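Before any comments, here is the structure.
Missing here: one protein chain of the complex. Every other protein chain is in place.
Entry: chain A
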Amino acid sequence: MLTGGKAEHVRAKPRVYTFLPEELWLKIASQFPLCDWVRASGTCNALHHMELDKIEEADIYTDSRNCIPGISAEHLAHNLQQLLRKAEHVHCMQLSPSYGLCYPAMLHLRHLALYLKEEYDSDLTFLQNLQEAENLHLSSVFYPLIMKVDTVPFLTANDWVAGGCKGPSQQPAPVCHEGL
């Protein structure tokens, strides 16, 4: 972990933080939500070209800003998709709402929290292809999609009912599957 000369603590030249090693920036990036990461990546070239594919343990999630005036869901989904493609090695992801992304193959994803706002086949396909899932936390307001969830090998419709979903008008409580 020796960083050589760049680790010199020269008090006379403060605030030149581009010299933080990339691995430190990656550690820092793993601490905040995707939209903060996106904002930070717009600051300078060094952060913009950060290799997100090196992130292995990242809590990447979008926050509740799902209704941004003037920005279409397609625009949002497209850009999220680009980012997720770069961060395909993440172990942990919270996505709310799902936006119906064409998910990249996230073979290392072990912990997922997904809020399904609308019916998107891509969400089901994504769930069906999760190979390493250990913890899954799903919630949805869209009842028909919930009924389709029993096509996911490790989920059954009963799980969803147990989670509080009894009909289309009710918002289900999240379901947590552990040790799948």
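As a working rule, a contact is a pair of C-beta atoms (placed from the backbone, for glycine too) under 8 Å apart; a residue touches a chain by one contact, two chains touch by 3 or more; residues count from 1.
Here is the rule we use: contacts and distances are computed from a predicted model.
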Choices "SKP1-like protein", "F-box/kelch-repeat protein", "E3 ubiquitin ligase complex SCF subunit sconC" or "Trafficking protein particle complex subunit" - which one is the UniProt name of the chain not shown: "SKP1-like protein"
Residues of chain A in contact with the chain not shown: 1-3, 7-9, 11, 14-18, 20-21, 24, 27-36, 38-48, 65, 67-69, 71, 75-76, 79, 82
